[in-house]
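The complex appears here minus one protein chain, its other protein chains still in place.
Note that the chains take the letters A, B and C in the order they are written out, and that residue 1 is the start of every chain.
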Amino acid sequence: MATVELRFSALPAHVRTARLVAAAVARRSGVDESVLDEVRLAVGEACSRAVHLHRRHCPDRPVLVTLVDDVDAFRVAVADEAPPAEVGSDGFGALTEVADLVDAEAVPPGVGLAVIAGLVDDVEVEVGRESGLVVRMTWPTAS
Amino acid sequence: MATVELRFSALPAHVRTARLVAAAVARRSGVDESVLDEVRLAVGEACSRAVHLHRRHCPDRPVLVTLVDDVDAFRVAVADEAPPAEVGSDGFGALTEVADLVDAEAVPPGVGLAVIAGLVDDVEVEVGRESGLVVRMTWPTAS
Amino acid sequence: MDLSLSTRTEGDRTIVEVGGEIDVYTAPRLREQLVDLVADGKYHLVVDMERVDFLDSTGLGVLVGGLKRVRAHDGSLRLVCTQERILKIFRITGLTKVFPIHASVEEAVSATE
Partner (left out) sequence: MDLSLSTRTEGDRTIVEVGGEIDVYTAPRLREQLVDLVADGKYHLVVDMERVDFLDSTGLGVLVGGLKRVRAHDGSLRLVCTQERILKIFRITGLTKVFPIHASVEEAVSATE
């Protein structure tokens, strides 16, 4: 089980690094070329959401991305450490229509989750051990 | 101080991921374009060396790469966890001429260090806290 | 790849051509551009997305913000986009119902309501 772990301080620039790494590892894991755009976008959304929350609540804590090249699947987990209070407000149910955005200047984290949910077939969101959410996404691989 | 940490299982394929990440973060940190090739090669060498040692001694332990975008420098540290016994045998002094290679099938880890030393102006190698070596490389940045 | 922005005027319409990646890192620059245009009295915007390679929800947020600004002045914000992977993101988020999306700049410029 080959694993890559990326931990980065909560800065927008690092979201690009995370996308880059996710796409590179996904490709090597055997994720279909046609799906790599989806991986890049979904991982980017999950990381943008985490960076956004960290900057507001815990700017000194890193965001953690875990990439696992499993037997027949490529698994990504993006974990933030935002305080639990914040968590409820951006669950999947919270935002059905982005059209409802109240303050579009700061994109609510829920939009990112909505995009992920609309894009990726296999997604799970769980409450982290101490705080925050873990967004788990899985894609099938060829081998 | 923006930091990216990459931890990967000891597989050759991940060395490419590490190169990719190092080059991307270096570019964003303001490392001169003309030096990015050097960063890519040096980080790749340090990671190949670590992967090589881990596969022999501790295949289940990850290799750790830390990238720091400091005030006027970009700093990379590559840490392996090979047992101390191995460390002495591949210090900088150990190999002056690659031409002396005894068994070129398995490239001795010292060659990688020799390449790094020849390439990067600011390198330090220190013995890790518990085991292994930490190869520290620093490049100046524009900002 | 970075964000590229250029603007030009056709009649009462201002066309903003966007290229590259609109993400959490570059979106602030697009927002600034839209804010500046509205401050400048340009209330009928056409955002040409044909050269956009990547768009995420941060980018969507900036576009929605722009739409609100021009609407406050009875203006409009039309998008030009035929790229399937970009359209998909508007569809997923229900924004195809919010933005008029056109197949070409000509179509967007001549469109009314």
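Here is the rule we go by: a contact is a pair of C-beta atoms (placed from the backbone, for glycine too) under 8 Å apart; a residue touches a chain by one contact, two chains touch by 3 or more.
Predicted model only: the values in this text are computed from it and were never measured.
Among the displayed chains, contact with the absent chain in the complete complex occurs for B. Checked against the full complex, the one of B:S29, B:S48 or B:S131 touching the unshown chain is B:S48.
Contact with the chain not shown here comes from a single listed residue; of B:V15, B:L53 or B:V135, that residue is B:V15.
From the set B:V4, B:V78 or B:A114, the residue in touch with the chain omitted from the display is B:A114, counting the whole complex. Those residues of subunit B that touch the chain absent from the view are 12-13, 15-16, 37, 40-41, 44-45, 48, 51-52, 96-99, 101, 104-107, 111-112, 114-115, 118-119.
The criterion applied here is as follows: only the chains that are shown with their structure count from here on.
When you average the Cα atoms of each chain and compare centres, the chain farthest from subunit C turns out to be B. Residues of subunit B found to touch two or more other chains are absent.
Shown for subunit C are the residues in touch with two or more other chains, of which there are none.
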